[in-house]
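Removed from the display is one protein chain of the complex; every other protein chain stays in position.
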Amino acid sequence: MSFSWAKPYEPKTALGRWFDERLPLPRLAYGAVGGGYPVPRNLNYFWNFGVLAGVFLTIQIVTGIVLAMHYYATVDGAFNSVNQLIMRDVNAGWLLRYAHMNGASFFFIVTYIHIFRGLFYGSYKAPRELVWMLGLVIYLLMMATAFMGYVLPWGQMSYWGAQVITGFFSAFPLIGEPLRVWLLGGYAPDQAALTRFFSLHYLLPFVIAGVVILHIWALHIPGSSNPTGVDVKDEKDTLPFHPFYTAKDGWFAAAFLLIYCAVTFFAPNYLGHPDNYIPANPLATPAHIVPEWYFWPFYAILRSCTFNLFWIDAKLWGVLAMFGSILLLFFLPWLDKSPVRSGSYRPVFKRFFWILVVDVVILGYVGGAPLVWWRTALGQVASAYYFLHFLVILPIVSALETPLPLPSSISESVLHGEAEEAAPAGQTKRRGGSVATAIAE
Amino acid sequence: MATKAQSAEVSKATGPDGEAPSVGYRRRDFLNVAAVSFAGVGAVAAIAPLLVQMAPSGDVLALATTEVDISKVQAGQGIKTQWRKQPVFIRNLTPKEIAEANAVPLSSLRDPQTLAERTKPGKANWLITLGVCTHLGCVPLGIGEGENRGPYGGYFCPCHGSMYDTAARIRQGPAPKNLFVPDYEFTSPTVVTIGAKGK
Partner (left out) sequence: MRFILGFIGAVFALAMTCSLFSGLSTYFSSPPTPLASDEFHREPKALHLASDGPFGNFKNQAQLQRGFQVYSEVCSACHSLKLVSFRDLKGIGYNDAEIKKIASDWKVQAPSINPETGEAATRKPLPSDTIPSPFANEVAARAANNNALPPDLSLITKAREGGAAYVYSLLTGFTKQEGYKNEKGEELLKKFPDAKTPPNLHFNPYFANLNIAMPPPLTTNGQVTYADGTPATVDQMAKDVSAFLAWSAEPNLASRNAAGWPVVLFLLIASILGYLAYQNIWHEAKRKVRVTGALDPQNQAKSRSAKAKQGIAG
């Protein structure tokens, strides 16, 4: 840990000292999430979502493991094992299934808020580029896991979603179709695909957990960023993680879990699609194939490309655009070179950020709804904007804009009060900037 | 606990507040402890569904009892059937077999039980046992026509040579106990429900 005032771990009991000499795990925990990890004191609630994502990863792993005790990964048995055995006969099976189903949705809600926090506050900028990129790796793994998990109940949407998504790969010239057949272990989603998806769906969350550890480790080298984007300068800028942020994370997690439980218990199928309660039928395509809501923006981008431009056909454009829309995020630290991190002090960037948020919401809406001429057009405009935003607008804005003056330190911005956080330094009525003076007041 | 120490520091630093440190310490600490304990209770309660889901599910429990029609089993015959996915021997004992079983002195038995203890009152000829050898779990021979019934006229386990008598009690060989008699009930003179606790 790089902060000199971080309190070192001092085992208080004899057992603690004995253990510490042999396996310094408590020391590691103390320095990572305990009283020995200084965190900027001005974090707002958008900083709670990283921990919440960890909570939902845990919920998914635990509910997933117990569900796997009852699930049959066979094309004949899968649907019944979920909808008859688990939902009706297994004790509390219905609860575990709905918890796992809605846990996935909430995991994505939390992750999207976490990502947008990063986009607004410039969390991806130096020295946290690797934290950002590891986070994107986690996101990609989450998408793969969620896709494979959705196939497992072997409903209509499971089957046809698998058809469509594995069909992407056949868009690539030459290697595409062999790649698709290799992935599926066959010519269409069938027993081979189902069992391997089950195996990988069980495996990937643990890979995610490993990358999460790297993600947190990489973060803890420079420490957390904060809403002003100004670096931590000294002790008065920080608070120990425990008990300040354990308390804040704790209460907010309870409140967020309240929303999650309200949905799981009272509207468990709201975020899902009725067609997945129909057993898979390879001979009958549903009227509207849609993935789960968290994939809708990407689905919209995929379906937006209907024109064979140059020598690349529309299907391949769609696939490239869809993958490209996620991959371009890896380059964000180099696309946005502004030395100012936080959007709070970048008024032009801030406006474009909100346009991006609206754009992604529009893409989500278009992706989930049946294709109608005006929605398709809207989706095409929104997709074009998405690419222009990151690859053209952001570099230009970050090079040309004049940011607002930054506060000289975190503690100074805190002393001004939250409402005045963005006020330029020097317009305060306080005499001098001495902290000791502030306390005496 | 770290919270206590922190609260103590907080109280010391807030001299200007004018609060007596010890009073503030206890009251504030109580709230933190209360919050954590309340959440802890919830966490423990959340474990309940995870444990309970491992208990037998509804479809397994539905097969906890099996009805068997014994109208076709003549004296001297036996049938092998299934209960809770295990073999069950139902034998209609002849008077000779009953007499043989009653003649054995209890002190000579490894697992002393009379035939009366192993059958229902008034139905001493119906011997219903699991067909699982109590040694290491093989299915003994003797229930079917022509199978080797061993020297005691009951059942013979080919795996390690356990020999059971006409009351399915262990007489010789490595098995420690008599063949297990499950709960059963005559729901009618010709139908027996295995797994049901009778009167």
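Here the chain labels run A and B in written order, and each chain numbers its own residues starting at 1.
One rule holds for everything that comes next: a residue touches a chain if its C-beta (ideal position, glycine included) is under 8 Å from a C-beta of that chain, and two chains touch if they have at least 3 such contacts.
It should be emphasised that the depicted structure is a prediction, and the values quoted were computed from it without experimental measurement.
Enquirer: Which candidate, A:I175, A:I221 or A:C261, sits in contact with the chain we can't see?
Expert: The missing chain is touched by A:C261.
Enquirer: Which residue among B:D59, B:D111 or B:D183 touches the omitted chain?
Expert: B:D59
Enquirer: Touching the missing chain, which residues of subunit B?
Expert: Where subunit B meets the chain not shown: residues 3, 6-7, 9-10, 13-14, 28, 31-32, 34-36, 38-39, 42, 45, 58-59, 62-63.
Enquirer: Can you list where subunit A touches the absent chain?
Expert: The missing chain touches subunit A at positions 5, 41, 80, 83-84, 87-88, 94-95, 98, 234-236, 239, 243-244, 247-248, 250-252, 254-255, 257-258, 261-262, 264-266, 268-269, 274-275, 277-279, 287, 304-307, 309, 314, 317, 320-321, 324, 328, 331, 334-335, 373, 376-377, 380-381, 383-385, 387-388, 390-392, 395, 411, 414-415, 435-436, 438-440.
Heads up, the rule we're going with is that only the chains that are shown with their structure count from here on.
Enquirer: Measuring from the mean C-alpha position of subunit A to the mean C-alpha position of subunit B, what distance in angstrom results?
Expert: Comparing mean C-alpha positions, subunit B is 48 Å from subunit A.
Enquirer: Going by the contact rule at the top, pick out the subunit B residues touching subunit A in the complex.
Expert: Touching subunit A from subunit B are residues 2-3, 6, 16, 32, 35-36, 39, 48-50, 52-55, 57-60.
Enquirer: What residues on subunit A touch subunit B, complex-wise?
Expert: 34-35, 62, 66, 69-70, 85, 88-93, 95-96, 240, 242-243, 247, 250-251, 254, 439
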